[in-house]
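Of the protein chains in this complex, one is absent; all others appear in place.
Letters A, B, C and D name the chains as they come in the text, with residue numbers starting at 1 for each one.
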Amino acid sequence: MHPFLITDNWYDLRDLGNLSGRLLELLDDALPFGLVYVLAALIGFAASFLIFVLPSQLIVGVYGERKLIGRIQSRYGPNRVGPFGLLQPVADAIKLMQKEALTPKTADRALMYLAPIVFVAPCVLLFAVIPFGPNMVFADIPVAILYFLAVSSIPVLTTFMAGWSHNNKYSLFGAMRVVAMTISYELPLVLGMLGVVLFTGTLALQGTVLWQKELDIWLVFLQPIAFAIFFISASAELNRTPTDIAEAESEIVAGYLTEYSGMKWGLFYGMDIGYAIAAAAFGVTVFLGGWTLFGLEKWVPPWIIFIGKTHLFYFLFIWTRGTLPRLRIDQLMTFAWKFMLPIALLNLALVATERMFWIEQEADDSIVYAFAIINIIAAAAAVYGWSRALGYRPEETPLRPRLVSEAGGFVPLESGGEGAT
Amino acid sequence: MTPGLEHFLTVGAILFCLGLTIALSKRNAIGVLMGIEIMLNAVNLTLLSFARFGVGHGPVTGQAFVVFIITVAAAEAAVALALAVSVYRNRDTIDVDKMNLLRS
Amino acid sequence: MSGLIKSEPFTLNIGPQHPSTHGVFRIKVKVDGERIVDAEMVMGYLHRAMEKLAEERTYTQNIPFTDRTDYLASMSNNLGYVLAVEKLAGINVPERGNAIRVIMAELQRIASHCMAVGAFTNDTGAWQTPVMWCFRERERVLDLFEMTSGARLTCNYMRIGGVAFDLPKEFEPATRRLLADLPGFIDEIEGLLVGNEIFLARTRGVGALSAETATNFSLSGPMLRGSGIAWDIRKADPYCGYEKYDFQIPIGYQGDAFDRFIVRLEEMRQSVKIVQQALDALPGGPHSTQVPLALRPPAGEAYARVEGPRGELGYYVVSDEGPSPYRFHIRPPSFINLSALKEMTVGGTVADAIVVLGSIDIVVGEIDR
Amino acid sequence: MEGFGVSLAFWILTGVTLVAALGVLASRNLLHAVLFLILLFVGMAGYFVLLSADFLAMAQVIIYVGAIAVLVLFAVLLTPRAGRNNGETRMFLPALLLCGTLLAIILFVITDTNWAVADESPSVTAADLGEALLSRWVLPFELASVLLTVALVGSIMLVRSREEEAEDAV
Partner (left out) sequence: MTRQWTGPEVAAIAERLVPGSVDRSTPVACYLRPEKLVEAMGALQAAGETDFVHLTNLCGVDFWDHFEVVYHVQSFVQNAIACIKADVLDRERPALPSVCPVWRGAWMQECETYDLFGIRFEGHPNLHRILLWDGYPGWPLRKDFLSMPGGLQPGLDEFSGTKRRLPPPVKVVE
């Protein structure tokens, strides 16, 4: 065995799970009543906060996002506070804490105060099941994928609480949009995940990662449709830009956040990033091989690989936010019900057939490469065919105006001026 | 005190009765629906505690029943809410006391 | 509009403090779920009674007022007003003055359309990126204005009989550099947005007006051309020697928000062409004729119009031989373009209403005057 | 079923669910009642975890919190402000008496019966449950899916407005 490979020994700090596991064993012997669980929760929370949440949220989430969006918009982004503006998030946080948190007179005070608090809790809970490394997972429960989907449906209710409690029409609009969109997007999301689960045969996240590691293929190649659906649904539920209709600032001011100010708003803002990073972590775990990188994880600490992948995935969210306009709510609904749902069902049928074939024929594991090719082609064909069937004709849309040289009256479409240049 | 079967059954019974009270006494159709949902949840709890502690049929049976109950509850909620909305549209009220189409 | 939810109709105030009303403008919409059933405009928050004030100042003193009507296109407003006074008083403008006026008006059109395009894409929800890109180029145009007139926004550059100052010598190279970059920039914006599915879905068919409706509602400018009517005052009624320049009128297909958007983009290209030609053939000579300070045009009236960035920008001036206009009326294009707002928004969603408002390209200073 | 943690969890959950149920009963604002109901659903999922039904706990959260509660919220939003009163009818006292009696009887039965209790915690994975549903309970399973479809179609038919019907008739 190579001396630099990562081992399971407790002193091998390249996988922090080894040490914490050892500590837990020792504590379990020493402490009564299973108090160790409480302690472990506290330690795990503190550790993950220090090594992951804080840097991710503040540096990548707030600073990185602002900097990147700044570059996309051909401006500098934060560059005043600290070196390269790195302390900008801290300055923002201090500013937010100093601000007065206004409460409208007619607001439902209890709900308005409760909403930001309830919004934070699920975000922390989400990270409990994410495997950062072979031994670095706080709770490797057997139904982790379902757990993730379940917990991530709770913040929607808090956004509803927030929107409703203000007694403001814009907020109510935001709340209604959130509720309507959630119902629509939960369905294709779960159906897409079902395709993944059918392939791997496990609902555990660590199991999913190990399955990908064993077969040396990422599920994104096997399940391109599920990946796309996950990405779109996630950005819909996270209110990221192409689908941020719940807080669409050009239409309904700030949606459910309209009346929030100070740190109550700050909690929503920060946790929005937290949820986005959690979704990125989940996407990386399920579709992009988690902490594995084709053997490199034996050398490099796996949690570094994982965090790197997560941030790259999060970059996709930033990118779409920086470039895409926003859809209208009825278009979003139509897209979910008429486009993503049928395609997800189609994907499910395809996966079931392939899985059946795999088991019945007792085929070799390398058949997944064939499946990957088939699925990618099928995905492209399904997306193209279904969109054509729904009446999508990009080539019929003129993108340049007609040009005429003389002023006069109405120019009928047939005469067409001098045509598009 | 370590919770046993009786504890779960007691909780289930209390919840069931509370749900029944809500369903019987609420004026609002949506309130009545919520009472029914609480009753169904109480039944689920009871079934699962039997599945966990009971001897005989095996735990899978109880869980399968719960799956069916959840399904039926979802269907029921959808239909009941659709009814409430359409009754509101046609009668401008969802007060169960005033839904007396057959009487007048 | 399937997928919309119906509920009790209620009134929603879009504005006067709203990110998408481009100033203090307010639409009272009555919504049923997300669908708009009624829309009423409320304006006048910025009313300064300019037409009254202008009756008590001399003709020359009124030029700064015109800056402050449409503060995004002050050059065009200056031009419209001085043309009306020159028509009234029968003053001729030297060749060079006319050419400089054309250059300034077209640069102003580019700057104003940059703003219009950027703000419109912001209304569709493209989070600030196109705005910032547009501002980048608009800044350079404003730099040119600063170079010539000393002001960036409210230039006050045109004078009765010509322009205030001659062009500085660094103006021409700077303008040529800008003109070399602008087509690439327009292509960039086009690449970012025009082929974008989401953008198309948000703007195609939204706020569509047929040619008859657009005419009947007295619309002008890109809104009229978006509906397929080839009407451009620079072509139809050339002023300042526009007949010498070679350019074309872009017209749309069905008069929706997308058509107005692509018409604006194309107009920027055409403006680049015009400025290029005007620079190449910039005549020498004086930039202005001498006009008495207390100008007293003969009694009468004149209606002069120019093709402003937002549409037909008309000035109706009545003189009673006094030193100040007897009656001074502005025909504000974005005010009149708004008259079709209800027609375009009712039946659509709130999000559509915002897109429609953005496609009209209103400037509240001009609406309220 | 032993350990301090489990007992603690049970009593906390009991407190939460009972408070939530009472909140549904007592709150005058329909929206608050719905939020209490959601709290109750979450507490119920906690019970399910305690009863080692992980899969069902997650399904409970997804279906009840993610779908049913959202539907109820939606229905509340679609009804007017006046319809958001969660008051009682005059049958409140009789209902309370009836339910109290029922509760007394059930509690008596619970305490009086000598339940045969299995000691070891049975392990039911999602796979076991799925197999049972598709083999032994396949007929009810199919019936449930038919029921769901019928409910879906039925509720769509119910809430269609006259204009939409007129549109479809053309």
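Note that a residue touches a chain if its C-beta (ideal position, glycine included) is under 8 Å from a C-beta of that chain, and two chains touch if they have at least 3 such contacts.
Owing to the predicted nature of the structure, the values given are computational and were not obtained by experimental measurement.
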Interface partners of the hidden chain - shown chains only, full complex considered: A, C
Of A:68, A:187, A:215 or A:407, the one touching the omitted chain in the full complex: A:407
Among C:112, C:324 or C:345, residue touching the chain not depicted: C:324
Chain not shown, touching residues in chain C: 43-44, 47, 49, 51-52, 55-58, 215-220, 229-231, 236-238, 294, 300-301, 303, 305, 312, 314, 316, 318, 320, 322-324, 326-327, 329, 331, 335-336, 338-340, 368-369
Footprint left on chain A by the chain that the document does not show: 407-410
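Here is the rule we go by: only the chains that are shown with their structure count from here on.
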Separation of mean Cα positions, chain C and chain B [Å, integer]: 63
Length of the line joining the C-alpha centres of chain C and chain D, rounded to whole Å: 60
Interchain centroid distance [CA atoms averaged], chain A/chain B, Å: 34
Multi-chain contact residues (two or more partners), chain D: 55, 59, 67, 71, 74, 77-78, 80, 161
Residues of chain B engaged with two or more neighbouring chains: none
Chain D - residues contacting chain A, complex: 3-5, 31-32, 35, 38, 42, 45, 54-55, 58-59, 61-62, 65-67, 69-71, 73-74, 77, 125-126
Of all residues in chain A, those that touch chain D in their complex: 32-35, 37-38, 108, 111, 141-143, 146-147, 149-151, 153-154, 156-157, 160-161, 164, 172, 175-176, 179-180, 182-183, 186, 190, 203
Complex contacts: residues of chain D adjacent to chain B: 1-2, 6-7, 10-11, 14, 17-18, 21-22, 24-25, 30, 33-34, 37, 40-41, 44, 47-48, 50-53, 55-56, 59-60, 63-64, 67-68, 71-72, 74-76, 78-80, 83-89, 91-92, 94-96, 98-100, 102-103, 106-107, 110-111, 115-118, 121-122, 124, 128-129, 132-133, 136-137, 140-141, 144, 147-148, 150-152, 154-156, 158-159, 161
